[in-house]
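Coming up: subunit A.
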Amino acid sequence: MLAVRGIDNYYGKLHVLRALTIEVGRESVGLFGPNGAGKTTLINAIMGLARPARGEIVFEGRSLLGLAPHQIAHLGIALVPQERELFPLMAVKGNLESGAAHIPAAREKMKSTMEFVFELFPILKQRLGQPAGTLSGGEQRMLAIGRALMANPKLIILDEPSLGLQPSVVTHLFGTLKEIKQKASILLAEQNVRQSLKAIDRGYVLENGEIALEGDAASLAGNEHVKRSYLGL
Partner candidate 1 sequence: MTGKRMRAVCVGCILLAALISACAPAAAPGTPPATPTVGTTPAAAAQPAAAVKKPIKLGAVIPLGDITGAQSAKAMKLAVKEINAKGGVLGRPLELIVVDDEMKPDKGAAALDKLATVDKVDVFIGGMASGVLLGQAPTLKKYAKVTVWTGAASSKCEEAIGADADWFFHIHPWDYNQGASYEEGWTAITKRYPQIKVENQFWAYEEGAFGAGTFKASQDLYNQWAKIQGQSFKSAAVGGGDYRAVLRQAKEAKPDVFIWVGYEPDAMGFVQQAKEIGFAPPIFLGSPPGWPVAFGKSPLSEAVWLYGMWAPAIKEVSDVSKGFLDAYVKEYGEEPATYFSPLGYANVYIVAEAIRRAGTIDKPALITALEKTEYKSPTGDVVTFTPSKIIKHQGIKKQKILQYQHGQQQVIWPFEVATAKPAYPFPSWEGR
Partner candidate 2 sequence: MSALPRSRRYQIAVPLALFIVVLAWWHPYAVIEGVQRAGLYAAIALPMALILGIVGIVNLAHGDFLMLGAYLAYWFAVHTQGDPLVAILPAALGLFLLGAVVYRATIKHVIGSSELSQLLLTFGLAIVLQQTATLLWTSQPVSINTEYTSTSATIGSLTFGTYGFVYVAAAVIEFAGLTFFLQRTRLGQAASASGQNPVGARIVGINVDRVYLIVFSISLALAGAVGVLFLTRHAVFPLVGGGLTFKSFCLAAMAGLGNLRGILWCSLILGLAESLVSTSKEYAGWADLIFFVAIVAVILVQSHRRQVT
């Protein structure tokens, strides 16, 4: 579905991504690594928010390089950014609708998708008329995921969804990933490896802009390096 092949990316003189190759099929894939390993840069490159120096990114047989973010969104990739990037003055309802309104295929299914989002996150239904800027951190995260789902994406990318959230909220969030996987492939970038490993099929460990390890959830959980560096065992 999504193939990233040999991309290099620089931030000024800093070599952020080095000949990076990953693949996401009809599955949920984790992307682990410490702060500054290049996770967000990779996601930005996929989404068209950053332009890699070399390499190729292909989604369902189409190259994404040179496409603008909105075009990539139209192809069926939805992003839940680390900073959430909601529309703060718009009500929750408006934010959700905005996820679907600008993508023709999703627009037709707006009502039913919204029902699905409410099933996952009932709290959003209660907050429907409230401006997004006044929501709590966890609610905002749910809204961001909800907005991304509204696009009816084939692939949903979540960038550090657990960041800054209470453990109980994190558990709830990761619980919903299984249901989301029914509808779309998932690429999940996380530092919280312990929780993530329960929600994913396969994963990559990214260090210093390179893939240090890859494997399915079980083999990663059993890996010594992962145990030491990420699971604190």
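Annotations for the structure displayed:
Just so it is clear, a residue touches a chain if its C-beta (ideal position, glycine included) is under 8 Å from a C-beta of that chain, and two chains touch if they have at least 3 such contacts; residues count from 1.
Per the selection procedure, all candidates are chains of the complex that A comes from, given by their letters.
For clarity, every value in this text was computed on a predicted model and none was experimentally measured.
Screening 1 or 2 for touch with subunit A: in this complex the touching candidate is 2. Residues of subunit A that touch candidate 2 in their complex: 47, 49, 68-70, 73-74, 78-79, 81, 83, 85-90, 94, 97-99, 101-103, 147, 151.
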